[in-house]
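With one protein chain removed, the remaining protein chains of the complex are shown where they sit.
Moving on to chain A:
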Amino acid sequence: MSRRPQGLTAGMLIGPATFLVLGALVAPLALLARYSLNRYDRANFMVEALTPENYLRFLDDPFYTGVLWTTLSIALVTTTLCLLLGFPIAYRLARSQSRWKSVGVLLVILPLFIGSTVRALGWMGVLGRGGLVDSVVGAVSPGSSFPLLYTSFAVVVGILSINLPYMVLTLQSVIEGIDSRIEEAADSLGADPSRRFWHVVLPLALPGLATGGVLVFILAMNAYATPLLLGGARFQMMAPMLFREYAVNNNWPFAAAIAFILMITTLTLTAVSSAFVQRRYKAA
């Protein structure tokens, strides 16, 4: 048996992953950070510089801060809805003893097999003028129409349908980790189902709710195809706007600055909520 120093083996094992992270994540980010400090020029596009003007332009213009605000609102609303809708589903799945449980899990995962663009197209068929909802409303009361497409409602529904499976799967594994006897103990001590939920299940599931919430929030903040297709031309969220600055306007420095503002906002909110939950959890 040949002996190799343990550190060397460990180094060889994590080496490829480290290299990948450095090459595929850190380097492009560093490049992007550099771009965001460059100057845009109509003739030459990107000019080497060290200026905060891209960031200042974003923060000074109510249009851009409005887009950030819309993105934040949509992300917060969808995250809240994901938590409210996802928890009961996850709870039922986690506590299910039925042989149909795996079918239920499959049904939750199934939407993930279809890309977000295709699913947004599906929602367009449901919510658009002459679509499913519109036709039904038209049939019930002739002459009236009910187009939901190109509203923030359509965007919320679209993002929700994409993010819900992630939330359910995260919560399910966390709830499965809570010993069902603990709930029975609460039960036998006189806690009715709602108090059992508030005093025992919810506090114990809180770390899972935080993880799922963060995951879903990040996905919503960065949603691209859904707001683009379901929100329409006048509905603006960060990711589609970023792409337009980059590809249509060819303003790489400003696009890079938008990217960083989006990233920093997401990271800050995630960190704040995690810290809050952690403190709550310790205190509880």
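Keep this in mind: a residue touches a chain if its C-beta (ideal position, glycine included) is under 8 Å from a C-beta of that chain, and two chains touch if they have at least 3 such contacts; residues count from 1.
Methods note: contacts and distances are computed from a predicted model.
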- Record lookup, UniProt, unshown chain, options "Asp23/Gls24 family envelope stress response protein", "Fe-S cluster assembly protein SufB", "ABC transporter ATP-binding protein" or "Helicase conserved C-terminal domain-containing protein" -> protein name "ABC transporter ATP-binding protein"
- With respect to the chain omitted from the figure, which of A:Ala75, A:Ile175 or A:Val200 is a touching residue? A:Val200
- Which of A:Asp41, A:Asp61 or A:Glu184 contacts the chain that the document leaves out: A:Glu184
- Query: Of the residues in chain A, which ones touch the absent chain?
  - Reply: 179, 181-182, 184-192, 195-196, 199-200, 203-204, 281, 284
